[in-house]
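The complex appears here minus one protein chain, its other protein chains still in place.
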Amino acid sequence: MKIKYFAWIKDITNNADEEINSEKINNLDELKIFIIKKYPDLKKYYDKEILRFAVNQEYIINNINLDANDEIAIFPPVSGG
Amino acid sequence: MKIKYFAWIKDITNNADEEINSEKINNLDELKIFIIKKYPDLKKYYDKEILRFAVNQEYIINNINLDANDEIAIFPPVSGG
Amino acid sequence: MIKIQKDDFNSEEEINKIKSLHSNVGAITSFTGYVRNKNNNKKVNSINLDVYKEMAFNQFNKIISEAKLKWKLTDCLIIHRYGKLDVNSKIVLVSSFSEHRKDSFESCKFIMDYLKKDAPFWKNEFYDKKNEWLVNYG
Partner (left out) sequence: MIKIQKDDFNSEEEINKIKSLHSNVGAITSFTGYVRNKNNNKKVNSINLDVYKEMAFNQFNKIISEAKLKWKLTDCLIIHRYGKLDVNSKIVLVSSFSEHRKDSFESCKFIMDYLKKDAPFWKNEFYDKKNEWLVNYG
């Protein structure tokens, strides 16, 4: 699955996007655990509920199943306009 | 005093403005009576409270004193914008 | 800035002239009124707008002052045309300049509501075969 990062999250991941595929990741909650392990500096923001998640360009708050074609975005609260 | 007419009032007075000075006119109520005598076709609109009056560019509802330097405007309800 | 004129105007240019004076302005709300091709189920070709210019200036000045008391406004622009205006022509532009969007939205609406109710302009609508003075009930 394709993971995208925005704003200062990119400074932590050193990446704007990446492909992540693992048999351990079947849903969004499992992906979150995987990402936080990979980027420990994200953990404190995750714990403070500062991170936002979108699956296929839709905000997702609860857990949902994921498959290899999904695009998941991780970003901080927006500040547009 | 200077009297100005706007919109379809001009079609009744056949005039956009005129100078009216009479010893009988010392206040707005007296001017109204004078104008309606001069232009009887205005009476029905006056009676239906369709006419609006401004003295020196301010809406005036009650009676006020007038003098020779005043500018009085008579017009129907506005429809701008 | 208040302008009462026959000529058309370019909103971008008129707004930029004022915006360029104020680097603290983050929000501009603008309302533009146009001559519609239909009104009260009649096909409109053009309108002729009569105006009491001196009174309109006074009224606009007063309403801008009132808006500045109610909201944090940096500047205000009103351009109102008069004379013969064809369908699709601009009639009026009201722009409110402020730091934040709430002030600019609310003051722009306030000025337009006032303007429709009190500003001394009168519309004479021209149809295919006749014309008619409008009465504003709202």
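Letters A, B and C mark the chains in the order given here, with residues in each chain numbered from 1 onward.
Just so it is clear, a contact is a pair of C-beta atoms (placed from the backbone, for glycine too) under 8 Å apart; a residue touches a chain by one contact, two chains touch by 3 or more.
What you are looking at is a predicted structure, and each value in this text was computed from that prediction instead of being measured.
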Report task. Using the whole complex, pick out the displayed chains that touch the missing one. Result -> A, C
Report summary line: Sole touch to the unshown chain from C:37, C:65 or C:131: residue C:37
Report summary line: Out of C:4, C:28 or C:67, the sole contact with the unshown chain comes from C:28
**Report entry** Residues of chain A (touch criterion as defined above) contacting the omitted chain
**Finding:** 4, 6-8, 10, 54, 57-59, 73, 75-81
Requested in this report: Pick out the residues on chain C that sit against the missing chain.
Outcome: 10-13, 15, 19-20, 23-38, 87-88, 99, 101, 104-105, 108-109, 112, 116
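The rule we apply is simple: only the chains that are shown with their structure count from here on.
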Query raised in the report: If you average the Cα atoms per chain, which one ends up farthest from chain C?
Result: A
Query raised in the report: What are the two chains with the most C-beta pairs touching?
Result: B-C
Requested in this report: Calculate how many whole Å lie between the centre of chain A and the centre of chain B, each centre taken as the average of the chain's C-alpha atoms.
Outcome: 72
Report summary line: CA centroids of chain B and chain C: separation to the nearest Å works out as 26
Report task. Send over the residues of chain B in touch with two or more other chains. Result -> none
